[in-house]
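What you see is the complex with one protein chain gone and the rest in place.
When the chains are written out, they are named A and B in that same order, and each has its own residue count from 1.
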Amino acid sequence: MDAFEAIKVTFFQECDELLAELESKLMLLEQGQTDLETINAVFRAVHSVKGGAGAFGLEALVRFAHVFETLMDELRAGRKPCDPVTIKTLLRASDVLADHVQAAQGLVPEVDEARSAGLVAEMELLTHGGEAPAPVVEEDEDDFGFTPMAFDMALDEPLAPLPEPASGWRIELRPHGRMYASANETGLLLRELGRLGPTTVVLDDSQLPALDALAVEEGWLAWTVELHAAVDEATVREVFDFVEADCDLTLTPLGAPAEADFVFEEEGPAVLPAGDDLDIAALLARVQGEAVAEPLAPLSAPEAAPAAAAAVPTPASTPAPAVASAPTAPAPVTIRVDLDRVDRLINAVGELVIQQAMLSQRVLESGLARSSGIALGLEDLELLTREIQDSVMAIRAQPVKSVFQRMPRLVREVADMTHKQVRLVTAGEDTEVDKTVVERLAEPITHMLRNAIDHGLETPAERLAAGKSPEGTVRLAALHRSGRIVIEISDDGRGINRERVKKIAVDKDLIAADAVLSDEQVDNLIFLPGFSTADAVSDISGRGVGMDVVKRSIHALGGRISISSAPGKGSTFTLSLPLTLAVLDGMVTTAAEQTLIAPLPAIVESLTPQAADLHHVGGLDPVIRFRDTYVPVVDVALVMGFRDAPMDPTQGIAVIVETESGQRAALLLDAIQGQRQVVIKSLETNYQQVEGVAAATILGDGRVALILDVDTLVAIRRSGVRSDFKLAS
Amino acid sequence: MSDAAPVVLTLSPVLDLTAAEPLKAELLAHRGRVLVVDASGVERLGGLCLQVLLSALSLWRQDEINLRLAYPSDSFSEQWAAFGAPAFDSEGALA
């Protein structure tokens, strides 16, 4: 890939960031934060997309961005109000801008031209307020780099002969003080003229005051340069491009009629031979006598007209105030690192953790005293390894913002399709989680948002009838809770129709008709495989996929999902995911000779069950007394199919766990081996989805161990709903 | 005319906008003295300092006191000449 292509890749990456920024700022506008800085931020994002697109000749993108930018320019200048109607248009325009970026990237075949053209028309109408847009647009075309420079005289005088190419130019230059103040320099202008061809330079210091009266930052000198090169006027004028407003400049073709010309008796060559001993006073006198104080009469030659216009003193000599820039925290210093490199590092550190664990185990087995130097050194090594691992994981951590920022568009589109009024509120966009987790969050969140709008929210009419605001609110929030990231999606809609859900579950044989279920258990039935049906799933939220698929994809990430609902008030989906897919603090246990890892965050306590604390209620699994209450006992080996008969609880050990929703249960296991940090190995490739198992790991001694999914285990035990629990081969 | 010994004034390497006002002040501080302006260290000569130097030459001339631009560096000579400014000989004598 050549450098240019590499920059193009950068450009599209940057576009993604800019579009995300655009989206989030437009959201602020929508929420009424229409301050100048927010409007400016929107302008900048569109402007940057346009700037890069121009560099790569992405014309359709440039054209659309240009119209967008022009409207933003009106808004930030305060010439047009940033009202709700305009903001709605801007939001839709940002969607189409994103489409244009995708099309330019070749990700989608082409943009919906009608939609794009419609928005262009809409934005132009807003920009020009219904008036004929012609003059403004014409001016704006300058943006594309066309600067009128040469005059085409033939248009006015069709019969005039083409001007003979001049053999050279006489350039008369009188710099103003402002020219020097902008760090332009006469010497450099003369040098540039010298690059065009041979020159003779004559200095005029007739206006120069005496030293004690000299205002040193004003321009008092003038130069006349004869350039002997057959170049066109534009080429010469280009040298003075930056300074035309800050100097008097006259260009006359050499050999042109000398009506306003001055004849210099002596050329005054720029470079005099060494030893040419001239008297300075005499020289000054001579130059004074030759030079003319006033610049050439501007009307003498057609070419002089633009120069005369340019020579008008610039009106903008007062310093313009900088655009208000809120003092914000300095941008953090960052480097961009190829993800492969980070992943190699993470893998290596993962191996390091395993090696360190194995080494510790060997040392332990060798019978060395715990206080021995080697054992103590190993402890330090473990701490250090842990620290390295944390630091490495932090490299991969990213805010969920990138996913959250895609959602407003989705919400708008689903709201349009379902004819509902929806306000999306987001919180916790800066919550960080492993990059892989961030990437895989998009799909389940998308699905649940669709679901919330399509099924959760009522139509405006229904809401009004229920005494609610016609506009429904969907809230998307992220937060950290006990070492995991929690995503909450809540709506203020109608809540789950439990009667209907229960009926569907019974009809589909998912539960017994006489099953006694708590409200919460009923709500969670919607996650059962096979619950969703074609008629329960609309185009929008379903796309033929049920909530069970969402649940499965969350499980694949080692996450859990639950729902709580209040009839008439709304529902909340709660997703909980590990912060990283790579490591886990676990308790190593055994059950029926299988090594199982219980995630440490879920564990409350472990105890040895006493017969007196155990009770059998109605012939079901026993419950155990724990801190003045009774919690159900889950015989893990039995539930997972490792053993056919239940074990005697007093022969094992009970690990009290708490689920995401706060329910407690006692996992009955054979023994506890200890605590350790485990590296999660590719859970999806090695194992098919097994209920009760979240992932797998390799222990220090090389054994494979399964990591328990506490919530699922407890849910299986409580609901009595069972599916296929066999370990995949 | 002047009874004091010649004063040597060494020019800064960069004679740009920022150097113009100090240069004027320095020169004026030596008004009435025979002045040797040492241009040996000059790397860059801008239009504004050129004005100051030319104006000084004219003032000293008017006072009928000698002011010499001496030991010009190559850069100074080249840029001085490129401005079309009056020449001085290899010794730097100007009068």
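Please note the rule applied: contacts are C-beta pairs under 8 Å (C-beta built on N, C-alpha and C of every residue); 3 or more make two chains touch, one makes a residue touch a chain.
We take it that contacts and distances are computed from a predicted model.
Selecting from "ATP-binding cassette domain-containing protein", "Deoxyribose-phosphate aldolase", "Response regulator" or "2-hydroxyacyl-CoA dehydratase", the unshown chain of this assembly corresponds to "Response regulator" (UniProt protein name).
Displayed chains that the missing chain touches over the full complex: A, B (touch as defined at the top). Contact with the omitted chain, checked across A:E74, A:D99, A:E172 or A:E185, is made by A:E185. From the options B:L17, B:L50 or B:A87, the residue with contact to the unseen chain in the full assembly is B:L17. For the chain left out of this panel, the touching residue among A:F11, A:W169, A:W223 or A:F404 is A:F11. For the chain left out of this panel, the touching residue among A:F43, A:F64, A:W223 or A:F404 is A:F43.
The chain not shown here touches subunit A at positions 3-4, 6-7, 10-11, 13-14, 40-41, 43-44, 47-48, 50-52, 54-55, 57, 139-140, 142-145, 147, 178, 181-185, 187-188, 192, 239, 241-242, 245-246, 314-320, 322-323, 325-326, 328, 330-331. One chain is missing from the display, and on subunit B it is touched by residues 16-18, 44, 46.
The working rule: only the chains that are shown with their structure count from here on.
Subunit A and subunit B have centres, each the mean of its CA atoms, that are 59 Å apart. Partner subunit A is touched in their complex by these residues of subunit B: 16-17, 20-21, 23-24, 27-28, 31, 45-48, 50-52, 54-59, 61-62, 79, 81-90, 93-95. Considering their complex, residues 175, 180-181, 183, 185-187, 190-191, 194, 201-203, 205, 208-212, 214, 216-217, 219-221, 223, 268, 270-272, 274-281, 283-284, 287 of subunit A touch subunit B.
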